[in-house]
Each structure stands twice: as C-alpha cells, then as structure tokens.
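The other protein chains are all here in position, but one chain of the complex has been omitted.
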Amino acid sequence: MTIGLTHFLLLGTALFCLGLYGLLSKRNAIAILMGIELMLNAVNINLIAFNKYVAAGSYTGQVFSVFVIVVAAAEVAVGLALVLAIYKDRLSTNVDDLDWLKW
Amino acid sequence: MNDFIFAAAFYGLAGMTILSAAGVVFLKDIVHSALMLALSFIGVAGLYVLLNADFLAAVQILVYGGAVAILIAFGVMLTRRRNMKESNPNNRWVIYASFVSAAFFAICGWALMGTDFKPVGQQVNPEAAVEGLASLLLGDYVVAFESAAVLLLVALVGAIILAKGAKEA
C-alpha cells in the first residue's frame, strides 16, 4: 500500500503522545524535558508532512519547523539551566518537590 | 521513488523512531533514555528525508542529534544520582497520565482517519528546497528569523546566568 499523509500524521501523533506521557508521568525534570523534545519533534513531522502532501507549492511548513527547532534549542538550553540551578539549590531534580507555587 | 522501497523505509524509520521514543519514556535509567532520545532524533531525521526535506534532516541531526542530545547528556551527568538504575522514576499520576495520553492518541487518530486532506498547489522541485527556504527566511520571514536569532542569544545568556547561579553574578 502507498504511504500517504495519514501515515505520517499517525506517526507524529504517536510520537506526540509518547512525549505527552513522558511529560505527565516522569518525576525527573530532565526526563520531562526529553518528553517535551519528543512532542516538538512530532510537531515538526506534522509540519513537514503537511508541507509535502497538502501545501506542496511552498516551503512554509519547513520554514516553520526551522523556527520550531530554534525555539526547541533555546527551550532545552534554558530548561536545563533551570534544572541545574534548582539542583544546586535542592540537590534534587525531582519535580514532585517543586511545589512552591502552592497556596 | 519506488513505492515499495518508500514504504519499507517509512516503516523502518517509523519503527525505529517510535520504539526509541518508547524507550525514552519507559526505560528506568535516565542515561539510557537520553541515548534512546538521540536515536529517535535520528529516526526523525530519516523521516525528513522521506518527506523531501533534506536540509531539515541535516539540521535535525546537527541540532537535535548533536547539540540537544549532548546538552541532555550534560544535564544528566551534572545531576547524577547515586543509583542510576532507578534514575527515571514515574510519579504518582502515572496511571492517569497513561490513560490521558492513550485517550488523546485515540481521539487524534480518530480525527485524522476521518479527515480527508486535499492537496493544494503544484509540487515544487525538492532539489531547490534550500534555495526556497533561504529566500523565504531572508524574505517574507526575515523579521521572525531575526527575532529567532535574538531569542537564541537571549536564551544563551539566560542559560549561562541561570546555570552559573545568581549569587556569584
């Protein structure tokens, strides 16, 4: 059978949901960051797949995935810096302990 | 491209990506997870090639497979615990998290299967992707492009300050 847009989108969805699971279920802050990266990659797959199959006349989808990659890089850099800062303070990367936003 | 080869490549790359992504979230050792993440990034890069996005595949490997994976590895090392076997534990809400993720997948999948996507526009030359991207990035999207550059710079400075610690600053 022919591989079409739906295959790629389903793949992207599966990747996104794995990332979502990681985001929601992990205690380690770095593992959560990894989940977020997976989700961002899933989004990129969607963007590029749409670019190829739906809006083939331009490169706009690819342009946007470039921006996503840029933002993801910035995000992971800042995120890790935060994790390090918190770790230095608390000797833990456990997000369960990070409940200072509580009442 | 031959359909069969394309399909085989897709399923191979997809399986590699999904399996390694599953490894990222299900493995108990965070070092293993980080390695699996790099593998998953590479699988995604392969998928980009299948989608005629050669340039992005290269960027993916450079940025994700290289920089991000190494950053994460640094992060893991700098916050290493005594027992690496249990360094990637689940939290209390893992049941709900798996349920919500599965339900989300089901709904998105159902919506995708039910939707009929209509292609618009003519297929452009995949070989000219880099030129096209360049003209878009430095033409229509130049402001966003420059903003992204500033964002990167700010993130860089911010990350350094955060990691270095505010007290010594």
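The chains carry the letters A and B, assigned in the order they are written, with residues numbered from 1 in each.
The rule is simple: a residue touches a chain if its C-beta (ideal position, glycine included) is under 8 Å from a C-beta of that chain, and two chains touch if they have at least 3 such contacts.
Note that contacts and distances are computed from a predicted model.
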item: Protein name (UniProt record) of the chain left out of view, among "Multicomponent Na+:H+ antiporter subunit G", "NADH-quinone oxidoreductase subunit L", "Nitrogen fixation protein FixS" or "Raffinose/stachyose/melibiose transport system permease protein"; value: "NADH-quinone oxidoreductase subunit L"
item: Contact partner of the left-out chain, one of B:Ala8, B:Leu62 or B:Ile107; value: B:Ile107
item: Hidden partner chain, residues of chain B it touches; value: 91, 93, 96-97, 100-101, 103-104, 107, 110-112, 114-118
item: Footprint left on chain A by the chain that the document does not show; value: 20, 23-24, 32, 95-96, 98-103
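Operating definition for what follows: only the chains that are shown with their structure count from here on.
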item: Between chain B and chain A, distance of the C-alpha-averaged centres to the nearest whole Å; value: 6
item: Interface residues, chain B side, partner chain A - complex; value: 3, 6-7, 10, 14, 17-18, 21-22, 24-25, 30, 33-34, 37, 40-41, 44, 47-48, 51-53, 55-56, 59-60, 63-64, 67-68, 71-72, 74-76, 78-79, 87-94, 96-98, 100-102, 104-105, 108-109, 112-113, 117-124, 129, 132-133, 136-137, 141, 144, 148, 151-152, 154-156, 158-163, 165
item: Residue numbers on chain A that touch chain B, as the complex places them; value: 1-3, 5-11, 13-22, 24-28, 30-31, 33-35, 37-38, 41, 44-45, 48-60, 62-63, 65-67, 69-78, 80-85, 87-88, 93, 95-96
